[in-house]
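Data first, discussion second: the structure below is written as structure tokens.
For this depiction, one protein chain was excluded, whereas all remaining protein chains were kept in their positions.
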Amino acid sequence: MNSAPFARPSGRDPSALRQIQFEPGFSKHAEGSCLVSFGDTRVLCTASIEDKVPPFLRGTNRGWVTAEYGMLPRSTHSRMDREASRGKQSGRTHEIQRLIGRSLRMATDLGYLGERQIKIDCDVIQADGGTRTAAISGAWVALYLAGQGLVESGVLKSHPVVTSLAAISCGIWHGVPLLDLDYLEDSDCDADANFVITQSGDLIEVQLTAEKQAIGQETMMSLLALARAGVATIIGEQFKACGIAGLALPVRANPS
Amino acid sequence: MNSAPFARPSGRDPSALRQIQFEPGFSKHAEGSCLVSFGDTRVLCTASIEDKVPPFLRGTNRGWVTAEYGMLPRSTHSRMDREASRGKQSGRTHEIQRLIGRSLRMATDLGYLGERQIKIDCDVIQADGGTRTAAISGAWVALYLAGQGLVESGVLKSHPVVTSLAAISCGIWHGVPLLDLDYLEDSDCDADANFVITQSGDLIEVQLTAEKQAIGQETMMSLLALARAGVATIIGEQFKACGIAGLALPVRANPS
Amino acid sequence: MNSAPFARPSGRDPSALRQIQFEPGFSKHAEGSCLVSFGDTRVLCTASIEDKVPPFLRGTNRGWVTAEYGMLPRSTHSRMDREASRGKQSGRTHEIQRLIGRSLRMATDLGYLGERQIKIDCDVIQADGGTRTAAISGAWVALYLAGQGLVESGVLKSHPVVTSLAAISCGIWHGVPLLDLDYLEDSDCDADANFVITQSGDLIEVQLTAEKQAIGQETMMSLLALARAGVATIIGEQFKACGIAGLALPVRANPS
Amino acid sequence: MNSAPFARPSGRDPSALRQIQFEPGFSKHAEGSCLVSFGDTRVLCTASIEDKVPPFLRGTNRGWVTAEYGMLPRSTHSRMDREASRGKQSGRTHEIQRLIGRSLRMATDLGYLGERQIKIDCDVIQADGGTRTAAISGAWVALYLAGQGLVESGVLKSHPVVTSLAAISCGIWHGVPLLDLDYLEDSDCDADANFVITQSGDLIEVQLTAEKQAIGQETMMSLLALARAGVATIIGEQFKACGIAGLALPVRANPS
Amino acid sequence: MNSAPFARPSGRDPSALRQIQFEPGFSKHAEGSCLVSFGDTRVLCTASIEDKVPPFLRGTNRGWVTAEYGMLPRSTHSRMDREASRGKQSGRTHEIQRLIGRSLRMATDLGYLGERQIKIDCDVIQADGGTRTAAISGAWVALYLAGQGLVESGVLKSHPVVTSLAAISCGIWHGVPLLDLDYLEDSDCDADANFVITQSGDLIEVQLTAEKQAIGQETMMSLLALARAGVATIIGEQFKACGIAGLALPVRANPS
Partner (left out) sequence: MNSAPFARPSGRDPSALRQIQFEPGFSKHAEGSCLVSFGDTRVLCTASIEDKVPPFLRGTNRGWVTAEYGMLPRSTHSRMDREASRGKQSGRTHEIQRLIGRSLRMATDLGYLGERQIKIDCDVIQADGGTRTAAISGAWVALYLAGQGLVESGVLKSHPVVTSLAAISCGIWHGVPLLDLDYLEDSDCDADANFVITQSGDLIEVQLTAEKQAIGQETMMSLLALARAGVATIIGEQFKACGIAGLALPVRANPS
């Protein structure tokens, strides 16, 4: 690169998020729902509560949170085949929905939830990079709202969601660490990483992948620093969308 | 029924449509798109233009229009299994997407379109009855806008969409013919019917099904009359969404 | 068309059925069976009684009638892929078997049937147009014979099949309404329609599709008139095949 | 067993075939076809000629013969699931269709056939034991008739079917070797075997399976003797159905 | 062939087996296991005991033995597609695993086994001809060792495996009967046959297939003689691997 001032394709500052927006209650039928936008990436997240748990949990008095992910065929620049029509989900879909499910289970007191399953559906309406991190962040809102309903209807006394978390992507683009890559940046980066981080800055999931070259420990540290700052902002937006007043989830009276 | 004044569950007049709305250009990537709402039923329709036709049309210089249909798992009152996850599409899905495709091919001059395929995706974001008729009506808008793009970019001289059409459901509910059933009405009707009708009132598709009892010819005629009136209104809304100024599609100079 | 006298490809009069034939008891194992021929179209219909109903009916004391449809790979002019080998049924197959099942449920007193399921299999041995309407007509015979067995063996006191019905196709061919299209006529028609009609002339199912051009209400009425006349004849043949003596199904003593 | 005179369930003599019947030309569309009956077992066999060979033969100037097998769902005593609906063929189906294909390839001069494929479909209309051997025997007739068509239409000068063969089952039932087991006998035998044998008595395929106990070499020899006699009779019937005048296939002028 | 002394590709004597080796206990987790080598053909066989039987055996107090077979994608000369990735098992796989299961059920006293299922997995690590016969022979060892565990842990008093058996392939190669074909020999033979034979020389399964020409009864007899001799040797090796001291399975006190 020459000495021209650095400019990322989106024109954003390296540490700037896109416009982040959560629209809670987007779906009329779901127990919890949210349309999340990270810039032009839009994902509809719904949470459905079922009274049946997977076989391995029957009789244990414990609950479960699981997730499914999909992209509408024309959410992307060129149309993708519909997975329902091809008859199977891609490896990428499997990978992402497993990630979403693991992350949200870490946010939930599954023992307190009781023998219930919350199924999260994350459907990408429009894709412009970062769909999996937008999905996790939106899914947390849908999950929280569904849990809120369990409390408001008297099924549970305390809220089963006990940890606040959000997810964001980072990447190295032309040697510079950037926060929240859009599609153009993502398709031309040296390495990218997805972080799921709690409000206290601890790590739930890290998925780092070198795309063009291996990266050193220092570089990884700067990605992590960007991600932590981004997550703090996103959690603020989640709280607003959920109507959580304070700076943190309310302390629970010991529910168990 | 007793002599109390008749009231359909939705409170609407028997011949009243729900609030009909078309939001053109909802999707950033698709060549044509539209979010259509018939009351609480919302369907995202996109049109994708491809330069490849199905094998049976290769070398014929003719085009094709086809459609796929899907429902988000929690578009419905209780969550449905995701078809991509089950690995196959239901019979109902097959039936509906075939209906959409047939209808839109009748709206299009496939010979003039040339060796191109337009794929319509209709994805139900929220379901409250009448998803297939909303989908056809919205898909016409997405198709028209995609065709408009072919004209504006100079690929075609005239518009390949040559017939205006829309679809609506009707039904017999407690003996009374009703227009545009919502979910509550639909799940308790004696018979229902879906009509695809042109602006001139002619029939493209009729699908009539007795649910509780067979119906006579007269009754069918009253359903058809309701449908024709409804379609006229819907076509007006489609024209507004597409920016079509007059009362009918412009007359084409003979394109072939 | 010029002024030459009109002649449909089959040489039949516009309102003439093909040779209609029902061979009851064609299958040794099934509780009810029938090989139905509409001209060269031949469909083997069997009815199998099972003591198990689908999950949504368990414990309701109600029965169910469902149908599956298939074509032998070389029932057609050129060989089709075997659906069992491709691993999925086509959209057309789904559409047809749903139609058959819906129609036959309307013929049956499902509450009186009790917690039993009757599965109808319609397998096309040879296809020459109109397989779905032949299948419905033949399936009614198989269903009736299976129900007869329940009465004769003392399981039920009255016959669970309470409505007589048959199905027939019509179409507009070179502007002329024709009854009972064969393959040649069907593949070159302007519009076609399938009707399922009761003995009293009421409508159970209508599936009308414009193939080349939309049709007006008058035209639809003439198709319906043809269909009603055809169905009356077919029901006469069904009664002969089932050994039903009178002109209508016997009046039931109130079975519930 | 006691000293009561031996009687097999079918009442036949141990070395007696069931009524064997071939109805050539049963199907209007196929290049060759035959409805074969071995007693109550009825199999519809069709041969379809295609100008395309499997990938591994392209450009080799050699042809191929392959087979598919299926059972109608209610061909059996109790209804089986439809394979097309389950989405996969059973292991038994795979095993049988491979056997049919291998056997018929041995009857055919594949080099002389040229780059053509003959697909055999064997669909069991009614099952009462011995469906695979009936299928092979009937498939030979369908194949021969299809080959005859190639000669009559001048595509080939000599007949591509160069070996006459048929198949039959045998079994040990209560210690006694029986020819041509029906369902009752087959489901209660000690061991059974299927033989595909040429007119000269040589072996194409042997599939012997001990069901209740292992069998000695002598016993196997008596089964083989029964089978050879049975095959001779069946080949006679095949010749009649195909209109082959002499006692053997005509000697070919060296076709290659 | 000229008068040069006959030499099979492997250089072995026509009646010579390859190096046969059984490594019992190859797998740490399975109840019984064995890595079997017939020359360069290597198959890992494991036996897994489950307390659940297939539906048709529930409540009968009888057990079941079943088998699955697979080939590692690069066990063969050129890489094969992975069946798990293609989403279905080939016809050949189905055929082989059914053969293995049937054979081993004949070795087992299923009534004495009780309501347990033993699942045999045969996975080909390296293929050089004769994988199915190596698999059956190795599976017998895995099955025997699993049964031994049931006795040693006191679950059963007597051993549920009551018949010793092994399998071997033979073939006609350039007119000469050969024992234990390797890949080179197998791919160029006139006919081949697989035999499953008991220690007493009786037949459990015979699968004979003419590849290039039909074979006479005499020839079949010479193949059978080769096979019997080979099986006797293999059973000796199986006994060594299982630590069976005598020349035959110990006589059981009447276990039922």
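For this structure, a couple of remarks:
By written order: A, B, C, D and E. Residues from 1 in each chain.
In this section, contacts are C-beta pairs under 8 Å (C-beta built on N, C-alpha and C of every residue); 3 or more make two chains touch, one makes a residue touch a chain.
None of these values were measured; they are calculated from a predicted model.
The chain that is not displayed touches the following shown chains in the complete assembly: A, E. For the chain left out of this panel, the touching residue among A:Met106, A:Val151 or A:Ala229 is A:Met106.
Only one of the listed residues, E:Glu23, E:Glu83 or E:Glu115, touches the absent chain: E:Glu83.
From the set A:His77, A:His94 or A:Lys157, the residue in touch with the chain omitted from the display is A:His94, counting the whole complex. Only one of E:Leu57, E:Leu72 or E:Val162 touches the absent chain when the whole complex is considered: E:Leu72. Only one residue in the set E:Arg18, E:Arg98, E:Lys119 or E:His159 touches the chain that does not appear here, and it is E:Lys119. Residues of chain E in contact with the chain left out of this view: 27-30, 33, 40, 44, 46, 48, 50, 68, 70, 72-79, 82-85, 87-89, 93, 119, 121, 123, 125-126, 128. Residues of chain A that touch the chain left out of view are 88, 90-92, 94-95, 97-98, 102, 106, 163, 193, 197-198, 200-210, 213-217, 220-221, 224.
Keep in mind that, in the parts below, only the chains that are shown with their structure count from here on.
The fewest steps needed to get from chain B to chain D, moving only between touching chains, is 2. Connectivity note: excluding chain D, the chains that remain group by touching as A, B, C | E.
Comparing the residue numbers each copy contributes, chain D and chain E share more than half of them at their mutual interface. For the pair chain A and chain E, the distance between C-alpha centroids works out to 52 Å. The centroid of the Cα atoms in chain C and the matching centroid in chain D are 34 Å apart. Computed centre separation for the pair chain B/chain C is 28 angstrom, with centres defined by C-alpha atoms.
Residue positions 87-88 of chain A each touch two or more of the other chains. Taken as a contact graph, with one node per protein chain and an edge wherever two chains touch, the assembly forms an open path, each chain linked only to its neighbours along a line. By the document's touch criterion, interfaces exist between A-B, B-C, C-D, D-E.
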